[in-house]
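Here the complex is missing one protein chain, while the rest keep their positions.
Just so it is clear, A and B label the chains in written order, and each chain counts residues from 1 on its own.
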Amino acid sequence: MNNIKGFIDKLNQLNYKSMYNNDFILTWEKTFDELQAVFTVADALRYLRENNKSTRIFDSGLGISLFRDNSTRTRFSFASACNLLGLEVQDLEENKSQIAHGETVRETANMISFMADVVGIRDDMYIGKGNKYMRDFSRYVKEGNDDGILEQKPTIVNLQCDIDHPTQTMSDMLHLINHYGGIENLKGKKIAMTWAYSPSYGKPLSVPQGIIGLMTRMGMDVVLAHPEGYEVMSDIEELAKSNASKSGGSYRKTNSMKDAFRDADIVYPKSWAPFNAMEKRTKLYGDRDFEKIDKLEQELLNQNKEFRDWQCTKDMMKLTNNSEALYMHCLPADITGVSCEYGEVEEEVFNKYRVPLYKQASYKPYIIASMILLSKIKNPSELLSKLDKRNVNRKFL
Amino acid sequence: MNNIKGFIDKLNQLNYKSMYNNDFILTWEKTFDELQAVFTVADALRYLRENNKSTRIFDSGLGISLFRDNSTRTRFSFASACNLLGLEVQDLEENKSQIAHGETVRETANMISFMADVVGIRDDMYIGKGNKYMRDFSRYVKEGNDDGILEQKPTIVNLQCDIDHPTQTMSDMLHLINHYGGIENLKGKKIAMTWAYSPSYGKPLSVPQGIIGLMTRMGMDVVLAHPEGYEVMSDIEELAKSNASKSGGSYRKTNSMKDAFRDADIVYPKSWAPFNAMEKRTKLYGDRDFEKIDKLEQELLNQNKEFRDWQCTKDMMKLTNNSEALYMHCLPADITGVSCEYGEVEEEVFNKYRVPLYKQASYKPYIIASMILLSKIKNPSELLSKLDKRNVNRKFL
Partner (left out) sequence: MNNIKGFIDKLNQLNYKSMYNNDFILTWEKTFDELQAVFTVADALRYLRENNKSTRIFDSGLGISLFRDNSTRTRFSFASACNLLGLEVQDLEENKSQIAHGETVRETANMISFMADVVGIRDDMYIGKGNKYMRDFSRYVKEGNDDGILEQKPTIVNLQCDIDHPTQTMSDMLHLINHYGGIENLKGKKIAMTWAYSPSYGKPLSVPQGIIGLMTRMGMDVVLAHPEGYEVMSDIEELAKSNASKSGGSYRKTNSMKDAFRDADIVYPKSWAPFNAMEKRTKLYGDRDFEKIDKLEQELLNQNKEFRDWQCTKDMMKLTNNSEALYMHCLPADITGVSCEYGEVEEEVFNKYRVPLYKQASYKPYIIASMILLSKIKNPSELLSKLDKRNVNRKFL
């Protein structure tokens, strides 16, 4: 769209009222209209920035970055999103090996939020913990705000939990929308979310789960492929099935990567750890049984090795629709012969798709900023119009 | 007060001229009027922010956060205060185990202050060092400014030293002022600042010292209670006595927690390390005698255990005025059965007072911002009036 009016018109057709003053934790808690509002505001913010218009809506205020796992990319995306809106980022570095409990979470949540408009949380290591932590945090700051302790209720944005990775999958989706020229064009496209071999261990399940939980809502034909033993959470598979039947798409699972790739329009080959093993590991961490944790790691690495042929090769890509499926990855990928001896993808395939891969990632700051804006601003249509007109440049001159 | 005029009228009755371009290091270096100016501006800033008026007074500039001890809460309070005024926070992470000396302090002070409007320092570990470090730092940046090296003299704010913890005690006091509906209503109130058992070791003395040094100026009846051997600095006790006699209050010490709690209006039960032991530890660190440091730690932990009954229990609370004393703590508290087996306070007592405890903490960002503002702005009354009128929102729309 080449002016702001297009975005405003689009927004005005959507019902997203309940996003105001609300968190963004799982995509499937949001209506289809609400997801579309996120995409529309993200595109509008990008349009404004590309046209050197300031998108600052906060004169002061903090965005808290709370990572319970290392991350450079998502941390920078969150920082970029906050900066885009005028919030200053403060990092909270917690003891990563310790699982926080009730009273501590409640107190920390309040003590860091006196001036916080948003708290971005990444907590993906322990099954049954990350998502719960976000919800506890959210409840405690709501209470803090109700009790007159906090001047505002900070919005919680899920930057990856044990269940979903909404800022990633929403960026992936916006990439697809722009790639195919509209959300309506995703209908009937076949996407293969498949496991791939990696020499590392314990990668989170949130991406495959998030992808099958989101893409099934677009009327797409979603296939999840993985070797036996690499199951994802069964609840999310049930959700995917139910989504697909409502949206007019389909969902199925296969243990063959080839089966998934055949005639696919989009492939998303990526390693993850088996759900059962991650559940076991969480329990072992709870018991602080580091000997068994090490043993489990060795078992999983050995198990992985049996599936080294689960790789996105040039030959595999030939199976896809017109041999030209769009290759996706949340990055960084394990590239065979580049970052490891055997990995998720062949160098030639990766290189061919580098530009779209980087573009895919480039949506994340705008998606996060959009999620924040829709929670913080009561009338986003009016806001976009005012930002367009207020004549403040991002870069002076 | 429901408009800015009230705060301005209050300010205009006070003489606080010498706060301009000055540091905030110890509360007892400030006049009663100056303390009131801090409370008034803190409340005014909170009023403006609650009414979505921007309190940015800096378009650019840095606030340096210099912590020689770990801290999440005070660090976030300082960051919030800086952000509230438009300063960007930069953390200086120094080698914590090393006590900085003359030339290094002078050079570092200048090298980090080229654009610094404020430097918040926390240095509470070593007796006789922390406060001295702040004063050295202050002297060096004043010289740097006089010599044309620094464009401005950064204000030093004491975020906790070996002697005082003024941002904590001033927040505590503002909490009491608002709780009792005015500073004049503190007269005659009994406050029990008492030691309490904690399974950890070496907690700073700055809170009990700061409390008896400040509360005695309000005409309050201040009682310090601790087991024999847990003395605070004798100078501060002398100061408390002298303050009390001037303010019409009283100061006394007891070795009985019950004696202190009896009929108290306010109780502040909190662990600290004996002054003598801390002095000894400082010497051992100077000698880098880590074997003796470990031995000292063990001795102190054993000594602590003898006083496990120094706990703020429901039964103890019954001794207080109407069984309803206001319970205070600088947080985090050691809660029996929650964060440790035996601690400073029973869970039931803590839970009952959670909301006021969090409110107590919520004043700190405003107290710090007020200290900065009063040092940086020549005419704070005029400033408040202009901030109220300039029609810049904190959150746009």
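To be clear about the criterion, a residue touches a chain if its C-beta (ideal position, glycine included) is under 8 Å from a C-beta of that chain, and two chains touch if they have at least 3 such contacts.
From a predicted model like this one, the values you see are computed outputs, not experimental measurements.
**Q** Which is it among A:Phe76, A:Tyr180 or A:Tyr342 that touches the chain not included here?
**A** A:Phe76
**Q** Which of A:Thr55, A:Ser138 or A:Thr320 touches the chain that is not shown?
**A** A:Thr55
**Q** In the full complex, which of B:Thr104, B:Asn185 or B:Ser245 touches the chain missing from this view?
**A** B:Thr104
**Q** Take the complete complex as the reference. Which residues in subunit B touch the chain that isn't displayed?
**A** 56-62, 88, 90, 92, 103-104, 107-108, 110-112, 114-115, 117, 144, 147-151, 376-379, 382-383, 386-387
**Q** List every residue of subunit A that touches the chain not included in the displayed model.
**A** 46, 49-50, 54-56, 72-73, 76-77, 79-80, 83-86, 88-89, 331-332, 335, 338-339, 355, 358-359, 361-362, 364-365, 392-397
As a convention for this text, only the chains that are shown with their structure count from here on.
**Q** What's the distance between the Cα centroids of subunit A and subunit B, rounded to whole Å?
**A** 41
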